[in-house]
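Here the complex is missing one protein chain, while the rest keep their positions.
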Amino acid sequence: MIRVTIFNEFVHERTEERVREVYPDGIHMTLKRALECEDIEVKTVTLLDDQCGLTDDVLKETDVIIWWGHMAHGQVPNEVAQRVRDHVQMGMGAIFLHSAHESKPFKLLMGTPCSLTWREDGDFERVWTVNPAHPIAQGVGRFIYLPHEETYGEPFTVPEPLETVFIGGYEGGEVFRSGLTYRRGNGKIFYFQPGHETNPTFKIPEIQKVIKNAVYWANPIYRTTSLGCPHVEKP
Amino acid sequence: MIRVTIFNEFVHERTEERVREVYPDGIHMTLKRALECEDIEVKTVTLLDDQCGLTDDVLKETDVIIWWGHMAHGQVPNEVAQRVRDHVQMGMGAIFLHSAHESKPFKLLMGTPCSLTWREDGDFERVWTVNPAHPIAQGVGRFIYLPHEETYGEPFTVPEPLETVFIGGYEGGEVFRSGLTYRRGNGKIFYFQPGHETNPTFKIPEIQKVIKNAVYWANPIYRTTSLGCPHVEKP
Amino acid sequence: MIRVTIFNEFVHERTEERVREVYPDGIHMTLKRALECEDIEVKTVTLLDDQCGLTDDVLKETDVIIWWGHMAHGQVPNEVAQRVRDHVQMGMGAIFLHSAHESKPFKLLMGTPCSLTWREDGDFERVWTVNPAHPIAQGVGRFIYLPHEETYGEPFTVPEPLETVFIGGYEGGEVFRSGLTYRRGNGKIFYFQPGHETNPTFKIPEIQKVIKNAVYWANPIYRTTSLGCPHVEKP
Partner (left out) sequence: MIRVTIFNEFVHERTEERVREVYPDGIHMTLKRALECEDIEVKTVTLLDDQCGLTDDVLKETDVIIWWGHMAHGQVPNEVAQRVRDHVQMGMGAIFLHSAHESKPFKLLMGTPCSLTWREDGDFERVWTVNPAHPIAQGVGRFIYLPHEETYGEPFTVPEPLETVFIGGYEGGEVFRSGLTYRRGNGKIFYFQPGHETNPTFKIPEIQKVIKNAVYWANPIYRTTSLGCPHVEKP
């Protein structure tokens, strides 16, 4: 059983009518319903929880964390962000969705600005498969069509990835590296661009498929409990 | 002085009126005029030359080779392609333009199919800068606009590059990794997608700038004269 | 069931007494016994077989090929080497052992000289784990101790790998990147340095464990049947 914890800041859905219409009980609940199956159990936490619900105990029992945040990145305490980073480095998998490119844990794990260009014009997007043999791309065709998405554009200032899995192309012309993989310490990381709060992107089956694939891919096979530099004896 | 050798198969320009109108004396001559300056001297060779003009002596005195080919890839003798590969591995720089993705030397150097999807509908293309700090991207803005280009699409089956410098987005929706860097042995390689024979792409100043930047970038600082596995003494 | 095909040139074992003593029925048979289990079935082929036993039909029914060769690389026909390369590009996994760094298929897939420095002084080697979370390193400790191995040294002229899994250190002082991963087209590739013919390296349980791990890792999840560039319609 893969134990997934979904963190959703859960602010837009509580404060904006047009977002609540799309995700009445929050993005996290839509994702939870999409992922739960006989292999995967899902816990959800939000900014409303003490310490974002991400205590050391919760993270120790999380195989893969999924992160959605946007307007309230700054409300995630630094200790929580650092704790998430540490657990990824020790082996926990992590999937960062859409505007989580600017979340504290993602930026801590990348070491780069993670900046991009953006506009919000209701563009359609095609998420093109660049690496069809990658486990995360299984079950996806040439591209995933998204009727409306926030437009993200390059330069996306992240490190060169292990592998580029998807690249998005938008109605208005921009392109964006939409699916990127990383390893940081023992943990595997997938960044996936789709998922603006005003669009029902997370209800699209192929998007759910990609995220589920990523959960299997990021599920750790090796995990440590410390990050220090051990003194060793001569071999 | 950087010694550049341009190989152009030079078939379209001799056999198709609409291409001759764009490049009356051949793509190679347009590139030569674009590159020649006080730092760079340019030699041109074509399929009409014995051994494609790419003898061992010529390659030894070439710092950076530029390759354009399309319909006549098969007419490049295997020995010539292997010789080019060997000189790149020993340190010669190489720039492969547009349909040279399917040229023999490029495929030998990549070890992959180097396949892609394509259509020819007169799309405009924007070549977006992904890595603005890369030497090859200097002097280029957010994107280069090309009024008409052949459309190339992913998956582009090349190895993960050292760095992705450009990604193209086409009018019809496709995206394509348009500028990629590699090292193979001692040699540096740049693949650059623009440059279909029926469009005057190589006359666009920003495209010329990118190719010139790539010449400086690929110019070798270290070169060997053999590729074997030396037996060594215990250090 | 993962279908593994082991190619061993099988020359040393037939012509050198000291090698026959180590591997009486050939390196391939030792590897076969090490790998066979309820998940893995193994076929073996050698230079003695017509076309090295590597017909198109055999390769189509091979999930992962394992290659050992040394003194007879040149006897592998070019068509066979190219066929192996093509099947890897279409998705077949490949594991290249020890002196297979100079085999035709490996060089075709890397696009580099794949050269190294070497001496044969009976050094012991430690194969150090660099990436303990990688699936190929599971079940291995800090290092694998090999009482005697042929010494390989850098520069190992291969492309930058996806990930460096192991680095070897030898009694005499040399270091060598001993475990490297690649993707070429749809196929996953693992190069693993241990396994000189005069040493019983392939009988060491941890070495067998690494190769078995690599079989699981390289087992394809996606495979194509062609390598061409399809013309596509506008999306």
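We just call them A, B and C in the order they show up, numbering each chain from 1.
Here is the rule we go by: a contact is a pair of C-beta atoms (placed from the backbone, for glycine too) under 8 Å apart; a residue touches a chain by one contact, two chains touch by 3 or more.
From a predicted model like this one, the values you see are computed outputs, not experimental measurements.
> Considering the whole complex, which of C:V4, C:I65, C:V84 or C:I167 touches the chain not shown?
Counting the whole complex, the residue in contact with the absent chain is C:I167.
> For chain C, which residues lie in contact with the unshown chain of the complex?
117, 126, 128-132, 142, 153-156, 160-164, 167-170, 173-175, 177
> Can you list, in ascending order, the chain B residues touching the missing chain?
91, 126, 131-133, 135, 137-138, 142-143, 162-163, 183, 185-187, 220-223, 235
> May I ask you to list the residues on chain A that touch the chain which is not drawn?
85, 89, 102, 108-113, 115-119, 121, 153, 157, 159-160, 162, 172-174, 182-185, 227-235
Criterion: only the chains that are shown with their structure count from here on.
> Taking each chain's centre as the mean position of its Cα atoms, how many Å separate chain A from chain B?
Comparing mean C-alpha positions, chain B is 36 Å from chain A.
> Could you tell me which residues belong to chain A and also touch two or more other chains?
In chain A, the residues touching two or more other chains are 126, 131-132, 142, 162-163.
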